[in-house]
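Here the complex is missing a single protein chain, while all its other protein chains stay put.
For reference, chains read A, B and C in written order, and residue numbers begin at 1 within each chain.
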Amino acid sequence: MSQHSDASFPDLSAAIKRRLIEHVCETIEEHAEELTRLDKAVGDGDHGINMSRGVRAISAETEQLVQLETPRILQRVGMILVMNIGGAAGPIFGTFFMTLAKDFRTARDQASLAQIFEAGVESVCARGKSRPGQKTVIDVLAPLSGLLLSGKPLSLAAFSEAASAAAEATIPLQAQRGRASFLGARSIGHLDPGARSAELMIKAVCSVLAKECK
Amino acid sequence: MSQHSDASFPDLSAAIKRRLIEHVCETIEEHAEELTRLDKAVGDGDHGINMSRGVRAISAETEQLVQLETPRILQRVGMILVMNIGGAAGPIFGTFFMTLAKDFRTARDQASLAQIFEAGVESVCARGKSRPGQKTVIDVLAPLSGLLLSGKPLSLAAFSEAASAAAEATIPLQAQRGRASFLGARSIGHLDPGARSAELMIKAVCSVLAKECK
Amino acid sequence: MKKLINRPEDIVAESLEGLAISHSDILVVQPGARFVRRRTLGRGKVALVSGGGSGHDPLHAGFVGKGMLDAACMGEIFTSPTPDQIVAAINAVETGAGTLLVVKNYDGDVMNFDMAAEMCDHALRSILVTDDVSIPIDGRSTGARGVAGTLIVEKILGAAAEMGWPLDRLMILGERLVAQTKSMGVALTSCTVPANRTPTFELNDDEMELGVGIHGERGQTRVKLDNADAIARHLVSKVLQCLPVSESGDALILINGFGATPLIELNLMARSVDQAVRHAGLRPVRYLVGNYVTALDMAGCSVTITLLDAEIEALWDAPVHTSALRWGC
Partner (left out) sequence: MKKLINRPEDIVAESLEGLAISHSDILVVQPGARFVRRRTLGRGKVALVSGGGSGHDPLHAGFVGKGMLDAACMGEIFTSPTPDQIVAAINAVETGAGTLLVVKNYDGDVMNFDMAAEMCDHALRSILVTDDVSIPIDGRSTGARGVAGTLIVEKILGAAAEMGWPLDRLMILGERLVAQTKSMGVALTSCTVPANRTPTFELNDDEMELGVGIHGERGQTRVKLDNADAIARHLVSKVLQCLPVSESGDALILINGFGATPLIELNLMARSVDQAVRHAGLRPVRYLVGNYVTALDMAGCSVTITLLDAEIEALWDAPVHTSALRWGC
């Protein structure tokens, strides 16, 4: 990721913000049926419905959101997700965005971004009483956090690919959190729906940034 | 039907009584699924179940029944049907047999048998507040009564065939009694399940008599 | 067919046994007897006895208890009880003030209850319930069939009997109630009679049967599945066509599920029916919503409307303590 020498990134343009919001929302909507299908296999068959209820609520506020500074957007997006999704996904994704918002103003370089991201992941673990390896969203977020923290220079494409690999890696896991944990060993062999959502959002963000920020 | 000059028929042998009881019961059991299927089309899908519950109760008493005189057998068979079938078929068939029993002792020739049979049909009409043409059991019993009353010499085979023709003739009728009447015009085109039961019993009786009484 | 049962032929007896076990404070089932009676009989009151085929639970056995039925005779699945069974039930609860039979108008029920009545020699009358409005009158001269409205007739007559009304007065009330109570139903599926193992009829995924009874039998017409509001409007308009206009406009509404209809849908239907009934100028002042008069595992519902006056409303509100309906005590 490109580095800046000033105290913080200059904020993104409203156009890029709009593109980011739109593309994340569109991506989730486009994959809603797949997400529900994944949740039918190991959960209660509503993850796609839940996520699309969340992103539709965000879409409805796009115009107001793009006027805000990025930390405020993250904060508001988190709130919208919490207030509209419910279930497990609402608090999980909502908490993640709201935590990112807290220190986002101090994002300066990969190292500071890594810390912000890590704080987000930790807040999700705390909220869900969960940790990596339990077949949840965290199994996508935690490895990405590790990558960022490693300090190795990282392309958006590589970050994207890592998200996909991490989601994929939930397949052989036995779930220990969320509804899939009720299945015991029967949860093995299925992709975690929440992990797939996290992957989709990360990839949507990376693809917009890759296009717009070069 | 063969004629006797004495005051009444000599009673049938226990062997013939057993054969009659067994064959009527077997015939109904063998056709139970068909009867239920007919009732699924125009009723509540239980006519075969009901009839076989009735004949199973009769079968269980065969040994006692064959010791009785024919009128007592008819009376008892009617009671067993009433007390075990329930629904529409129980009172209908039960009443028929119990009414036959009343005057059966006076059966001497086709003419007296015709009157006994007619009394049976009338008791069913009274019990069911029904008359011929309403797509019920009566549409088999009434024409047979007419045949007997006509005085024309009648073979068991002809009687049997008339029963089949009469049952068949319920197909184009619109039901006006029983559950099939709830369907209005949708009942047209289906064989009445009760009519089919009546046909089967008559044919079973005729076939035993044809074999055993020549 | 998937059901929580042992052998199909034992369903009725075992289910009655279970009912008696879980409500032993109010009910008695004599082993082998195919009727349920109140544990404590009200001496000197008219005995209220009903019954019919099984498969409509909680009707009728679930409505035995204080302020409702004294006994219920349960036949085989969808098969009227037999006369001997009905006589036994009457004899078990009759205490000298006579018996009132509540009979749903089906040929089988009418014939079996008639035969039973002929076998009894004490004071005995019967009320024939004919609330279904879906049967075209042409061709049938024996009147409409009895469906979910039976519950309302049993509850209100039961309250009056509990208050000591004599047989004649109950008859007059019963006939008035039947005239003021009308129902119409719609099925989304048929049901499976356990001994048969397959459903009585099949419906496509986009179809429903309008004007069905409570035996999983076909209805009057098969139409495209519609939404709750449209279904409610249709049922309510059919029912109201057959009801005499009432002065107060007060109505009791029963939204009845057919056995496999989740409560979330019945509650939703209550909203749709409420709108339709109010639109027609009636005031729904009492509601009952639930699976009360069912057809085994049939999905769908019926709407019953009873026109209320102060007397009937007070009898509806009177205390009742049965396994399926309880209030005021």
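Just so it is clear, a residue touches a chain if its C-beta (ideal position, glycine included) is under 8 Å from a C-beta of that chain, and two chains touch if they have at least 3 such contacts.
None of these values were measured; they are calculated from a predicted model.
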{"item": "Neighbouring displayed chains - absent chain, whole complex", "value": "A, C"}
{"item": "From A:R18, A:R72, A:R105 or A:R127, residue that would touch the chain that is not displayed", "value": "A:R127"}
{"item": "Hidden partner chain, touching residue among C:S50, C:T79 or C:T261", "value": "C:T261"}
{"item": "Selected from A:H31, A:R53 or A:K203 as touching the chain missing from the view", "value": "A:R53"}
{"item": "Chain C, residues in touch with the chain not shown (by the definition above)", "value": "1-7, 11, 14-19, 21-23, 54-55, 57-58, 62, 188-189, 205, 208, 225, 227-229, 231, 253, 255, 259-272, 274, 284, 287-289, 291, 294, 296-297, 299-301, 324, 326-329"}
{"item": "On chain A, residues whose C-beta touches the chain left out of the figure", "value": "36, 40, 42-46, 49-50, 53, 82-92, 127-129, 174-179, 181-184, 186"}
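In this text, only the chains that are shown with their structure count from here on.
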{"item": "Centroid spacing, where centroids are CA-atom means, of chain B and chain C in whole angstrom", "value": "33"}
{"item": "Mean-CA-position distance for chain B and chain A (Å)", "value": "77"}
{"item": "Centroid distance [mean C-alpha coordinates] between chain C and chain A, Å", "value": "55"}
{"item": "Junction residues of chain A, two or more chains touched", "value": "none"}
